[in-house]
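The complex appears here minus one protein chain, its other protein chains still in place.
Then we have chain A:
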Amino acid sequence: MKLGRPNLEEFGATMLELGRANPDVLVCTSDSRGSGKLVPFGQALPEQIVELGIAEQNLIGVAAGLASAGKRVFAVVPACFLTTRALEQIKNDVCYSDHPVKLISISAGVSYGALGSTHHSLHDYAALRAIHNITIVAPADNHETRSAILAALDYPHPIYIRMGKRPMLELHQPNTPFEVGKAIMLRDGSDVTFVAIGEPVAEALLASQILAEEGIQCRVISMHTLKPLDQETLLAAATDTRVLITVEEHSIYGGLGGACAELLMERGVTVPFKIVGIPDEYTVTGSQMDIFRHYGITPEGLAETARQMLETVKV
């Protein structure tokens, strides 16, 4: 697999293209154009970037007002502040009022690893899943990012797109179909399913390669849309494979793992099941990759989790 670029660079480049093609495209930033890779956008299209300063509540309210006047608004805010500072504005001004604001959450999860827990966003899936009328997407590579941004442009309702900072492996072909709400199967297998979202999809895919050398066949699903969840793909995986492991850069509570567990239980589908994410604690110090290693969100860690789970289902 080739190493691509950081998803935010793909985002910034896509936005520049969209902004040039459509003067109604606006980017709202909270002193975050640098972090969001939007400096070229601001230079090329100064009338289409709206600086609101470090004031996330107001930013989301202003974005709702702009969207209600017909603007295609991308509200770009560090993930750790977007859904904490402005959750009520997201709930009321965007979702309840149904203004099609595109909420772009940058440097999500533990991307700001060493900056500590104030700058980690491990709650956003949980908070937003409980809010009605919002679609939640976390792309796993540059292709998914570009596709998600293009889909968001004409999306008629609120949508949340979550991205990290580091360069991403290229997981897909440029022509891989992408549809909001429809998961992508990266690899098929009958022993283990990894259902992953966002940056850890690459870790799951690499884990499947380690396991394949040992004769263990993995299905790997990029569940890029958390809400609405692709129920069909998930139920099929839970039926067709012997164990199911969810992987996410989020608290183990209320995110992808929680969403999958809810669905499987409600449908009466039982399968040995494990949620890999950040446990209920403030994280250890270190870089994003240090933190991933600490919690087993690595190819080796996920492969070991899979082996242990397969042990429990041996006849």
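To be clear about the criterion, contacts are C-beta pairs under 8 Å (C-beta built on N, C-alpha and C of every residue); 3 or more make two chains touch, one makes a residue touch a chain; residues count from 1.
By our rule, contacts and distances are computed from a predicted model.
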{"item": "Record-based protein name (UniProt) of the chain missing from this complex, from \"Cytochrome oxidase maturation protein, cbb3-type\", \"Transketolase\", \"Nucleoside recognition protein\" or \"Multiple sugar transport system permease protein\"", "value": "\"Transketolase\""}
{"item": "Sole contact to the chain not displayed, among A:14, A:32 or A:89", "value": "A:89"}
{"item": "Residue of A:8, A:27 or A:66 in touch with the missing chain, whole complex considered", "value": "A:66"}
{"item": "Residue among A:58, A:84 or A:176 that touches the chain left out of view", "value": "A:58"}
{"item": "Interface with the undisplayed chain - residues on chain A", "value": "26, 47, 50, 52-53, 55, 57-58, 60-71, 88-89, 92-93, 96-98"}
